[in-house]
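Shown here: the complex without one of its protein chains, the others still in place.
For chain A:
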Amino acid sequence: MLMVEMCHVTFASTSEHHQLCRLEYRSRLIIKSTFIDISVIRLCFVKMACQGLAKGETIHTLKAESETLKGKLEEERAKLHDVELHQVAEKIEALGQFVMKTRRTLKGHGNKVLCMDWCRDKRRIVSSSQDGKVIVWDAYTTNKEHAVTMPCTWVMACAYAPSGCAVACGGLDNKCSVYPLSLDKNENLAAKKKSVAMHTNYLSSCSFTNSDMQILTSSGDGTCALWDVESGQLLQSFHGHSADVLSLNLAPSETGNTFVSGGCDKKANVWDMRSGQNVQSFETHESDINSVKYYPSGDAFATGSDDATCRLYDLRADREVAIYSKESIIFGASSVDFSLSGRLLFAGYNDYTINVWDVLKGTRVAILFGHENRVSTVRVSPDGTAFCSGSWDNTLRIWA
């Protein structure tokens, strides 16, 4: 056995055949035996470099492997790509004219509205703002029912608990806090606040799971996490994004324990909540993904991105199946949501408009004007009768 030292790595040589590696290597040779076979030594350097010993693995080898795998992935996906969604939809009747207008305007926030969520009772709404306030509204009457002042500004995330008895919110404080909603209007909600999640960067999105007991969060620290509300304990964390995670959405309960997340790394990842595994990943957007939303059946999801497009990804085909874009739309889409049946996709944009897309045909069926600044959030009500939009113009609008 010939011992050869290459830089700081020591290894034994063999005389197997192997492929030449493209890597460059240093060859500071220290021969520790009396027998020297130069050709064997050279081949060995190359072999050892190629095998990528833990210390020898470099960014270059990994990046090269990554590219090869991505190529393989594309090949596999392309094999099944026999048709486009809009082609399948050709035989379907086109949608009629849409008349959707603002039915309610909710005024009260002192600054940009960043997020909102519907209560399961289909009439209450929680919204959060840059001014640090979180307000609960009755959308039918436009009355404010509760208001909480957070200790931070830019409350980027808020969510209603399934029971309707609490709301969760967070933002630049890097936390997600839960406030039980009291029937007593005079009670100071801030006193009962419970800090649940702790991230190392801003909270971008939060959502209760099927009960008031667990919360899923996403953060600028690149992770998502599942927390127990009562104890504040971290139950599972989800690593895979290489930049800020901006949005998450839980799969409809019938389809099981998964959720999708989208981030500044242009990726949309699907996760298994129990194992923490990233089960599928999609990278076709050309810029940050601001919003992700499951399709009502749970077999697909839509995304809205800074690249001014919205896209539909099918989970069983494991690929993008539709893209919703127009040359005239050049501003990023900040938020997306589906109508009850999934036929319509509502998307709020940074050019102050809301575009309504025919999910099947890929065409735009309506463009809604009204907001006087960026639309930051769009959500359809639980029974599909209306949708709500929040904007940097400090207001929320209910459309039906």
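Here, a residue touches a chain if its C-beta (ideal position, glycine included) is under 8 Å from a C-beta of that chain, and two chains touch if they have at least 3 such contacts; residues count from 1.
The rule we apply is simple: contacts and distances are computed from a predicted model.
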{"item": "Undisplayed chain, where the name is taken from the UniProt record, one of \"MICOS complex subunit MIC13\", \"Eukaryotic translation initiation factor 3 subunit L\", \"Guanine nucleotide-binding protein subunit gamma\" or \"Integrator complex subunit 11\"", "value": "\"Guanine nucleotide-binding protein subunit gamma\""}
{"item": "Which of A:359, A:378 or A:396 contacts the chain that the document leaves out", "value": "A:359"}
{"item": "Touch criterion as defined above, residue of A:189, A:206 or A:300 at the omitted chain", "value": "A:300"}
{"item": "Residue touching the undisplayed chain, where the options are A:153, A:257 or A:339", "value": "A:339"}
{"item": "Which residue of A:285, A:319 or A:374 touches the chain not shown here", "value": "A:319"}
{"item": "Absent-chain interface as seen on chain A, which is shown", "value": "57-59, 62-63, 65-66, 69-70, 72-73, 76-77, 80-85, 88-89, 92, 95, 99-100, 103-104, 122-123, 139-140, 200-201, 221-223, 225, 234, 236-237, 239-244, 277-281, 295-297, 299-300, 314, 316-319, 321, 339-344, 359-360, 380, 383-387, 398, 400"}
